[in-house]
Structure formats: structure tokens, C-alpha cells
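I have a structure I would like to understand better, so I am pasting it below and will then ask my questions one at a time.
Excluded from the complex is one protein chain; the other protein chains are retained at their positions.
Coming up: chain A.
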């Protein structure tokens, strides 16, 4: 994607205190424009530029960087007239350098007079202007440059333009010390794009492969419509239609909505299949906060008719109307191989937000805390993590009512605890839904049945996990270059039931006594799609019926 800021010089001695000559782009005999290109288009700038902290190295890099690209830019300029003379080019460069010197010395005051948007045929003006509002607040040239960078990033994040160019032009001649900001966008020619990727869905707690088709900007509001198909490792499938709006009725955060139909097959582990038809609305989505409202019709069925007592009781239809708030603060330097930093996530969910008292009423709270300490040799780092969660029904008779099985916690699976952020989910060495409260399945006189998987894991109302992981590079360069590294880990976790009056049997000492734990070591292979680990796990402690075995174990995680 093309991007850049153009800084046009004009013949106006009044602007910038007369230190620099500005040259009009229309007059062809004038020297060429000087271009500032983005050093790193992917970096995330602050949304509000602070007082100009001029990093002289940055500027120097930019200036040096664009000297090579100047030719490139020059070729693409459509409104360039005849080729400029060599002397003019040198003169222009001298002027620009003196301007930069001045900029490095002190803030250059400037006022933004007007923001002009060009090139948008379909997109509404206000959509673009809302993303570049930040440039209006700039009071100095340095701030303006930073704000332009932010605005450029915001516009590209809309994902509906093929290219974005922001030009800082001088203002009308009768108003000295002003600039006009001209935004030239090129809208995407082909509104339909497709993509395939791997994601980790929070609810599914496993990786999934998702293919989607996006139709962009149909109505000109920056709207993106997508249809997607996702298939997860845990035998789940989902088809959905979504809509994304960057601005909805003047609200600062984007608005997303999604209609989905999903099925999850837990027959092998808990003897039920879950089908859901739902609508979810993303009300607030900012860097730290997320608020989502979901309403869904969920149906639990048991085609095998082998379920245990608790699961049998829960089969049927349910309407879920829930509000979920997530606060995420992730300061780790990488989600897949964190070596420094910490992160904190808390998710709160309340179900039963509906006038009808027959919707599912529950409360759910999850907390996840991570910390990574770099050790300084071989890029080694120590990662710690603690996460916990609790769920409970509310409403009349809440103490004796059973919590809804899909909303309970399940531990185990083939994802790595290091990467799965957001609540207790995985433990090395334990199979999917492989530990916790369990019940015997329906008795059947079947000689062929080898006695395996005769129990249903019904999940727990409270779950706690903790892990410690030491990762390090191998001394061999070949591995280091590819990011393949090793790790040694230990983890522990436990679950307990609280609903249906079982909280009376809950005791802290007993909970600690029945903690499951494992240790191990392995190799981590990061690929472009996912992070794969090949581990040897040794189960230190497990309870009867847990599905865990010491041995080789593979995990796949996506960010």
C-alpha cells in the first residue's frame, strides 16, 4: 500500500518566519517536492501526539531514507510538470535542510486552516475526516507531522483504501503561518477480498482455521461486510455473517455485529453436542476495553444417548442474552514468545440481560496475569502465569440450580498455556477436557467397549491454573535463525464444582490437595501460521479418571 506525507514548498516568505522558501507545485519551473516517507508503516502511533519530542535521529533517518525513494516518488507524481534543473534541486535541498535544522532547534508554530479530502467517490467525507481529526489539533510543525502519521495509519486501518497520501500544503496567502492538509485517497477497486487465517477463539479455547470473504465499503461509511467459515481443532464449525462500522452515530469506537451459526462436538469428552444460532454486537472495542452483547439460541443434544446424569439434565434449548466486558492490558513484547513484559486480562460476563426471566442467568469472571522476565543469555526468559475463573447462576434458587455446562470451565487441550491468554484453559500433558469433575456415563452391556472414555467430564464452576516456563535459544545458529527454541516448564491446575449446593462440600485444603501438576521440556517451532510445541511431559500428580499420560505431546497455538 502506498503511503506517505508530502511536504510541499511554496514561494511564501511569510510562512515559517521566512527561513524556508516554499514552492508552489503548480508552477513547473520550481524545484521538486521533498518527500517524507514512513520509516515503519506498521508501528502504532499514539492517538494524541504529545508535545513534540523531536528525535533528531528519526528525522535524519527519514530524510536519508527518502533520498533513495525520492526518485520513486517522483515518478509516481502525476501533477509534476517538466523535469527540474539540477541547480533548483540543490537549492531546494538546502532550503529543506535549513528547515529541518530549524525544526530540530525549536518547535515551529503552525495552524491547520483546512483539511481537504480528495479521491473519495463512494466514501463519505465525514468518515475520512473523523479519522484525521487529530491533525486539526496540531499547533507546531512537529506535532503536525506526527499527527499526519497517526491519521495515515487510521485511514489505512479502515481497510477500504488502496492508497492514502497526506500532503501538508501551505494555507491561503492572506493567512500567514497556516497550512492546509490535503488527503488524497484511492478507494479499493475490487471491493471483495478473501482471506484465510488461523485464530484462537476465546470461547472454543482452541485454534481454528477461518476463511472469509469481505465486501468493503458498500454504503460509503467504511462498512465492511464479511461472510466467514471457520473450522476448529475441537470439531467445531461456524458460519457467520458480520458487519463492521468504524463510526456508528458519532461514537468513537468501531461497531461490529455478527450473526453466526455454530456447532461444537463434545460427544467424545462430555457426551453432548452444542448448536448455537446467535447475534453478537461489539459495542465498544478500543485498545484496552471491549464490550460485547450476545444473544443466542443454544441447543444441547446427545445423539449417542450415553450421557451421564448431569449432562442429561442439561439437554435442551436455552436462550442466552449476555453482556461481556473484557479489559486487556498486554505489555509483553510478543504474544507467541514473550520474553519481557507483563499482561493482565479480566473478563466479566453476566447472562440473563433480558426482560424474560426464562433466559439463562449466570455470572462468569475470569482473570489472567502473566509476567515475563528476561534472563539475558541465549534470549532466555522466564514466563509466569496465573489464571482463575468462577461461574455461578443467579436468580431465584441460584444456590441449588446447576450452572450451564457450556459456561463452565474445562481444562486441558492441545494449546500451550504460554500463548492462550484469557482465563484458565490449558495444562501441558492433559488431554482436551481431561481433568476435573466427572461422572460415569450410561451403563451399556457392550463387550466391545474397551472401557475407555466411560466418563463424562462435566466441567467445574471454579478453576485455577498456574505455570512457569523457561524458554531459551539453542546454541546452534540454524535453530536461532528460524526462531526454533527450547523450553522447560511446569504447570498446575484444578477445578471444582460449586453449583447445585456443591459449594457446601468445597474446602480450600481439599482443593489444594487435589491439584493436578505436570512438568516437562520441549522444542518450540514457530511457523507463520501457528506456534507448535513438541514436548515431553511428565505428569506429577493427577486424580483418578483424569485423561493424562506422561509422554510426547504436541500443542498448536495461534495468537
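Following the convention adopted for this analysis, a contact is a pair of C-beta atoms (placed from the backbone, for glycine too) under 8 Å apart; a residue touches a chain by one contact, two chains touch by 3 or more; residues count from 1.
The rule is short, and it goes like this: contacts and distances are computed from a predicted model.
**Q** The chain that is not shown, which UniProt protein name from "Metaxin", "Transcription initiation factor TFIID subunit 6", "Pleckstrin homology domain-containing family J member 1" or "Coiled-coil and C2 domain containing 2A" does it carry?
**A** Options "Metaxin", "Transcription initiation factor TFIID subunit 6", "Pleckstrin homology domain-containing family J member 1" or "Coiled-coil and C2 domain containing 2A" considered; the missing chain's recorded name is "Metaxin".
**Q** Among A:316, A:376 or A:475, single out the residue that touches the unshown chain.
**A** Hidden-chain contact among the options goes to A:316.
**Q** Which one touches the absent chain: A:86, A:189, A:249 or A:358?
**A** A:358
**Q** Would you mind spotting which of A:261, A:350 or A:484 touches the chain that isn't drawn?
**A** In the full complex, the listed residue that touches the missing chain is A:484.
**Q** Can you list, in ascending order, the chain A residues touching the missing chain?
**A** Residues 42, 157, 159, 197, 199, 297, 303-306, 308-309, 312-313, 315-319, 333-337, 339, 354, 356, 358-359, 379, 440-446, 448-450, 481-485, 500, 525-529, 532, 559 of chain A touch the chain that is not shown.
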